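Working notes, structure below.
With one protein chain removed, the remaining protein chains of the complex are shown where they sit.
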Amino acid sequence: MSAHHEQSFLSKYVFSLDHKYIAKQYTVTGMLFALLGGFFAIAFRMQLAWPGIDIPIIGVLDGQKYNMLVTNHGLIMIFWAAMPILLAGLGNFTIPLMIGADDMAFPKLNMLSYWIFFLSGVLLIASFMAPGGGAAGAWTMYPPLSSTQNVDPDAGILVNLWTGGSILILAVALEFASMLLGGINILVTTINMRTKGMKLMDVPAVVWMVCLATVDFMFSVGPLIAGAVMLLFDRVFNTGFYDPARGGDPILFQHLFWFFGHPEVYVILLPAIGIISEVIPTFSRKPLFAFKWIVIMGVASSLISFVVWAHHQFVAGIDPRMAEFFSITTIIISIPFSFIIFAIIATYFGGQIEMKTPMLFATGFMVMFLVGGVTGIFLGSAGFDMFAHDSYFVVAHFHYTLIPAVFFAGLAGFYYWYPKATGYLLGDGLGKLHFWGTAIGFNMFAFPLFFSGMTGEHRRIFDYSSYQPMMEGWIVQIRHFATYGAMIIAASQVILIINMLISRDKAGKNPWKANTLEWVADSPPPHGNFATPPVCYRGPYEYSNPKRSGSDFWPQNEQ
Amino acid sequence: MSDVALERVPKGRLGVWLLIAGEVVIFGGFIASYILARMEYPEFGSKEAAGALNVWVGTLNTLILLVSNWTMVVAHEAALEKNLAKMKSYMTYTLILGLIFLGIKLGYEWPTDFHEGHTINSAKAIAGAEAGGEIMKISLFWSYYFLMTGFHGLHIVVGSLVIFFVMLGCSKGENLHRVELAGAYWHLVELVWVILFPMFYLIK
Partner (left out) sequence: MASEKDYHGKQNYVMILGIITVLLIAMVGVSLTSMGGSTKVLTIVALAAVQFYVVLSELMHLKFEPTVVKIAAYLSVIFIILFMLGTAPDTLKVDLEGKFGNGSEYIVKD
């Protein structure tokens, strides 16, 4: 891998084969889409707080536009923000560096994967411009709404193809293809390209978790691809796969969707757990507690995640015996995750805690994810779920898991590895301000929703004005309060942008005095990462080891 | 210091196996949906549905695909022995057999079905058919049939292109490991057909 040959602008900045650059492409694209998804959320939250308000750029919402915003907010945040940042961006940047490799196993495939992803994003935006507007059937795309919205059975194939719902299916399919190819790259790299001396348990937790997330994704996405193709055919070729009048079954789509949908949330969660498993030991100067068991529990939860999916369908009319089965498995899956959380909490005990920004975000994740995780156990019980399903209780639950994962853990990772990726340190003061703004805003938004949800506030309603029980004073106040919280989250992200623009402190190779191999390379690492491939002598969490005198950390590559 | 827990596999081969595993789950989604529908609707086995498929043509096609997989594996063994001439001829036989398979399917089977009035959404042509009735269920069968054999055919096209371009790239004896990878993808296409053939043609 020559670092000296002349590269054209295109091959250096657009079609780069370097994993670090591709990781940055994924991360920046993901963050931009997160801004778009966030804008949609502010828009519909404004509508909820002040029905009929004129929203900047979008205008006054009607039911259809509201549904479009809600639908695309969910889709964008999951497929075009969380996955590129936490799976593709994180995996591509950290894995080769942490295992001492010079790049990913298939650099050209890596580059192709990014551009397929980019194309999927273009298609998503295109879906908003089709006649009838973007898809508006909720991110779960259930038929018959999603198979008939804006579809004219007597019109031609092309007319039905150029509709929001159809283009969206194509966009999602391309995104899946990109992540599948990227996933193959991640797994082959980790299995094959570990440097000399690096045994499996010397591989850092974040690499393990990204690999487990990849396995989860690759084995669960198949049925949804099949289901989405059949949905597209229902729209474009007027088939009846999901139409009961034609012998089809809408519940089939639900199963195909959620067989993927549930492992998907762990695809987002596991890398987040991986990130904080790196950050917390480094800033506690203590080994990750029970690392081997954290990995074993991670594997267990990945496997169990394949048999819990129908807890999303408790009220869809599924067989009650299956509801019983899925309740049990859903509550069981809380066990490995609880173990992991307890082990990470144990990592803090007796440590030399340094509350730098990455550590603050990681600690924030721990506190807030607990709320999300515990409320998940409530919802996992079919009896309770029958009451809470489709209410804001569910919305609060999943935001208490997804936002800690994507924002808090994701930002912890961003602040942690930014010095390695760019050579510059992000300001700690601004970082902490960013944290508090995000944390306060988030809890203002999400916590009250548990209560309005328990009162019966239904999801996906664009205007409650005609429903008197939902217009009581305190419920309306909650809606306002939550909207202000959402706005504070959005405003706080500006602090990060300012921080990135003004930060000029150079970071050395190892500003956090961490053990893992990526800190051996220069900041930022050149092509090929390491001047000579490092050799691995021990595990990644040897902090404050009494055998190592004079230093509270023991890098993996030092004898 | 060696790692016995995870033996390393040549990366191209490992990558293709992971791709195969992913594709099995994708086709598995289609197959599972069809099997569930089939178990619910015995009408799928009636004369106008699966009964209208020609078992003999289907068997012939299956045989052709089987032999093409054999020629591909022979080509791979030839590549391992660096026998370029034998490798190229057997890869060509594979392509020809794949083309014949597609030809029979798209040139005879599908047109015959269209001619008999079965298309991907036949019920559209049958106005006034009873909702949830037998005609609708038969139409659902044909929807599944064309969808799945169509996607399988698409994979034959893609697999053939892969074999063709690998053959071009290996003609001077370089990158011979790619022959195995192209072969693996071709075998995946066979694996899927091994399930599709009895599912549609034999289980009535």
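Think of it as A and B in the order they're written, each chain with its own count starting at 1.
Rule of thumb we're sticking to: contacts are C-beta pairs under 8 Å (C-beta built on N, C-alpha and C of every residue); 3 or more make two chains touch, one makes a residue touch a chain.
The structure presented is a predicted model; accordingly, all values stated were derived computationally and were not measured.
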Among B:37, B:140 or B:182, the residue in touch with the chain that has been omitted: B:37
Per the touch definition above, residue among A:54, A:152 or A:324 touching the missing chain: A:324
Selected residue (touches chain absent from view) among B:24, B:52 or B:162: B:24
Residue numbers in subunit B that touch the chain omitted from display: 6-10, 13-14, 17-18, 20-22, 24-25, 28-29, 31-32, 35-37, 39-40, 55, 59, 62-63, 66-67, 69-70, 73-74, 77, 80, 177, 180, 184, 187, 190-191, 194-195, 198-199, 201-204
Where the missing chain touches subunit A, by residue: 191, 219-220, 222-223, 249, 251-252, 255-256, 259, 306-307, 309-310, 317-322, 324, 326
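Just so we're on the same page, only the chains that are shown with their structure count from here on.
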Contacting residues of subunit B [partner subunit A, same complex]: 1, 3, 5-6, 8-9, 11, 14-15, 18-19, 21-30, 32-33, 36-37, 41, 120-121, 123-124, 131-132, 136-137, 139-140, 143-144, 147, 151
Residues of subunit A touching subunit B in the complex: 105-106, 109, 153, 180, 183-185, 187-188, 191-194, 196-200, 218-227, 229-230, 233, 237-241, 244-249, 252, 256
